[in-house]
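A single protein chain has been omitted; all remaining protein chains appear in their positions.
Right after this comes chain A.
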C-alpha cells in the first residue's frame, strides 16, 4: 500500500505580535515587521508529519506569495516536508480569499498530476486576514470533503481510503468519518511542534524550492485571480477604540475568602448575567456530544 500523498498549504504573514495600526489613518503599518510562517499552519504541518511518521508517503508544502515567502517553505522543509512549491506571480497581487483559493486549488491539481493527492491540510485561519475561508474555498473547488477545525486524526486507512477525525464545535467534539481525498483545516494547540535534526536542517537549506508562475500553476483564466478575481471590497479599516473598562481590584481580609468569592460572583453577575446563568445551568451536565456521520 502506498503512503498518502499530502499537500500542506502554508502562508507567510507579518508577525501580528509586532504589527501596529497607524493612529491616524487606521491602516496597518508593515514597516519593520518581520514575516513569519502563519502560526496556525505549524499545526497543519505537524498533523501531516505525524501521518507521514506512521504511514510514510510524501508531503508537499505549497505557498502562494511573493518571492520572499520562500522563507516559510524553507521552514516547512526543515521540519521534514519532502518538497516545496512557491506559487508566485505578479498576476496574483491583490487576490482576496476567493481568488487565492482558486489559485491554490489549481496548483494542487498540478501537484496531483505528479501523483494523486489524498489529503490537503491548511491551518484553521491566518493571523493577518483571520477569515478562515481559503481552506474551505479550496475544498469546494477541488470537490473534496471539507473537514474543518479538526483537533485529532485517530484513523487514516489507506486501504479503505477513509479517515476519522475529531472536529471541534461550539457544542462539543464531533467524530466524523470521511472518504479520501479530503481537505482538513487544523485547530491550534493540537500538538507540540518538532525540532529538526542538524542533517535535516542542512538538507532543507540545500533543497531547491520550486517556483511556479501562473502558467506553471495551471491557471489560464486571468479573470479568476488577482484584483480581477477578487470581488471583496474593503469598505473601511479602523482600529477599534480601546475599551473603557478597567480591571477592578477586590480587596479582602485574611480568613474572609468566601466573602471575597461571593463579592466576585456578584460583580460577574452584574456585568454578564447570561454567563452566570449558563455556568450554573451546565453544572455536572455531560459537556460533549458525539456523533458519527459519513
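Definition applied: a residue touches a chain if its C-beta (ideal position, glycine included) is under 8 Å from a C-beta of that chain, and two chains touch if they have at least 3 such contacts; residues count from 1.
Note that contacts and distances are computed from a predicted model.
Matching "Xanthine dehydrogenase family protein subunit M", "Acetolactate synthase", "ABC transporter ATP-binding protein" or "Electron transfer flavoprotein-ubiquinone oxidoreductase" against the UniProt entry of the left-out chain gives the name "Electron transfer flavoprotein-ubiquinone oxidoreductase". Among A:71, A:98, A:175 or A:263, only A:71 touches the chain that is left out of the view. Although one chain is not drawn, the whole complex shows that of A:34, A:189 or A:208 it is A:34 that touches it.
Within the whole complex, the absent chain has one touching residue among A:98, A:201, A:216 or A:276, and that is A:201. Taking the complete complex into account, residues 18, 20, 22-24, 29, 31-32, 34, 36, 71, 78, 195-199, 201-202, 204-206 of chain A touch the chain not shown.
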